[in-house]
Every structure is written in structure tokens, then in C-alpha cells.
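Sharing a structure, written as C-alpha cells. Questions coming.
Note that this complex is displayed minus one protein chain, with the remaining chains in position.
Moving on to chain A:
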Amino acid sequence: MSSVRSFEAGDVDAVADLFQRLLRKTAEPANDDLKTYLRTLFIDFPAAEPDLRSRVHVRTDGSVSGFLGVLPVEMEFEGRRLKAANCGTFACDDREEDPFAGARLLRDVLAGPQDLSFTETSNDVSTDMWRSMRATVLGPHSLEWLRMIKPASFALKAAAGRLSALRLFNPLARAADAILCRRGEKQNWSHYIPLAGKADAFVDEAVSDAEFADLCRQFVRHFPLRPAWDTPVLETMLGHATRKALHGERIQHVVKTRTGKAVGLYLYYGNPGDIGRTVQIMAAPGQEAIVIDRLMRDAHARGLVAIRGRTQPTLLQAMIGKKCAFLHTSSTIVHSRDPALLDAMANGRVFLNGLAGEGWTRLIGDRFG
């Protein structure tokens, strides 16, 4: 009979194959780099806990047909230490043959010893499954924000994803942007130009992983329900986030006052001419708008055509008026049997997404091999 059990080193090849076929949607066989990474992330990760493991669904013949990746996260709420299951990579084969495999995996994980479970990358099918388990979709965490910087180049870039020959029109798009972006002195949703404002009183500069980790720990403190990151774990996570070959150069900055006081930070990836991908924005309370402005200025100065990222309630609030577009691509969902935790999560008092999610892993945005 088929079963669900913990993910073990011997399952790595099969899970890597599922990842390639079902999530990366490629016929190329999984390479050693991907296999090693899956082992590093889901088996050897420093925060690993023996009773909170990734799970596999195994057919009657012993072969693996499904995987749900779980990363244990230590969190805290009102002085209590909590265990959380950060559930990400979710892939099941044989939907025709065994349509219950995904359901069994999710049910098994959610029945674990953790105080709460969450995912930030749930597609529509997974979202329905989570909902069936009485989980809660966090709307303000589930939107993708997008700030267009150069409209013609952005449109071309978006279309060239499907038809690469369109890249031949890049010079034309640049010329169109030069004309469009000269118009007016007000911000417009169609393009971005840095205007004089409060953000001028701040500077941003590159920081090491160690300093960035310290600042993350500092800025996360004002969220009542938050990850209780210890420095080695956070630095390990930032080490994973060093490279995202598919998303471009890593920009890891702190935003400071001119006197040197840190008010926020941001981490994004992007090359000139590309759409930047933001993994994390954090700020001291009330300084979110400044940090967002500094991020957009930096993206503009580097020649990105647009910048995007995932919302959090405080960021969403600060983005109003900044001419961002919002769309839904995947959902942040939480599950807990504790009403106080559910209340905190449903009412914007939790820090989730990005570093408290999957965004820092190489599984999102990196190339293997």
C-alpha cells in the first residue's frame, strides 16, 4: 500500500526528478548540483529538527511519487517560542493513478508537531487543498507588486520571454522610453523617474551578510509574530541567496540616514535591461515608504526596466501612491490550531514571505549545474 514518510537521503534522486519535470517543467535530467542542493536544504539545513521533516509519498512498489518540502523555522509570539513548518516545494506525480497523494502529503505535514504551518508559493490547486484543511489565505501577503520603470523596454522584455527574437527591437524600445520618461514632472504608473523628496535625506550602501543578518533581526522585532532567527541560521540563508542566476546580480543594501542610523534594508536581483526581483524589504516602523523609494531609485539607476516583489501588509500600505501595479500569482497561506496565532496572522501582525518563506533558496531563481 502507498504511504507517506520522512524524506531521506536515498530519495534525493527521485525528488530531484520530480522537481525538474513538474516544477521546472523541463525534460532535462536533474543534475548533481540540484541533487546536492536538495539534500543541503531539506536534510542538512542547520535549523533541521528531527520531528519536523520534509515528506515523500511512496507508491506500493517503494518508488517516490510526491514530495512536500518542509523547512523548520523557530518563531516567537508574546514571549513564547514556537515551531513553524515553512512548506514550500510541493510536487506530485501520477495524478491520474493516485489523485490522493498530494492530499495525503499535505494532511500529514499539517498534522505535525508544529505550532503553525505556512507557505508563500501556493498555486491555485495547492491553495484549494490548504483551504480544505481549514487554512487561511492571507490576502495582503499574497500579491505581487510591480513598479514599471521603462514601459517600452518592460513590454518588450515581458514579451521576449515567449518570443526571444523580439530582443532585436531593444534599441527601438530604449528610444521610446527616452521620450516617454522625459514627459512631466509627476510620477506616473507607466514609468518611473526619481523626483526630489524625503528619500534624498537618506543613503543606501551595500552590506555584508553578517551586517544584513543583524539588521534583519533588528527590524523583525516590531512584528508580534516573527521568526526568531539566530545569526548563524540567517547567515546560512543569506549564503543560499548569494546567487540567483536566472534573476541577475544580487543587490543587498542597507538604507541609512545621513548620520548613519539604519532605517531599513532591501535585497533584490536584477541586471540592466531586466525586471528586478525583490526578495526582502524591511524597515523601521514608519520608514517603509522611504526604503521603498530608495529601492526604486536604485533599480532605476541600475537600468532595470521594472522591479517587482511580494507584498506584506505594511509594505502594501506604504506603496499606496507609488504607482505600483498589484497582481496575484501565488498565495501565502497559514494553518494553525491556535486561535491567538491565527488572529495575529490574519490581522497583519506576522512577518512572512521572503526570508520567512522560500524566496532566499536557490530553488527560486537559480540555475543548477
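By our rule, a contact is a pair of C-beta atoms (placed from the backbone, for glycine too) under 8 Å apart; a residue touches a chain by one contact, two chains touch by 3 or more; residues count from 1.
Here, contacts and distances are computed from a predicted model.
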{"item": "Complex member absent from the view - protein name from UniProt, among \"Xanthine dehydrogenase subunit D\", \"Carbohydrate ABC transporter permease\", \"Acyl carrier protein\" or \"NADH-quinone oxidoreductase subunit M\"", "value": "\"Acyl carrier protein\""}
{"item": "From A:29, A:46 or A:99, residue that would touch the chain that is not displayed", "value": "A:99"}
{"item": "Touching residue (missing chain; options A:1, A:179 or A:327)", "value": "A:1"}
{"item": "Chain not shown: contacting residue from A:132, A:208, A:329 or A:347", "value": "A:132"}
{"item": "Given A:17, A:108 or A:338, the one touching the chain that is not displayed", "value": "A:108"}
{"item": "Touching residues (missing chain, whole complex) on chain A", "value": "1-4, 92, 95, 98-104, 106-108, 111, 125, 128-129, 131-134"}
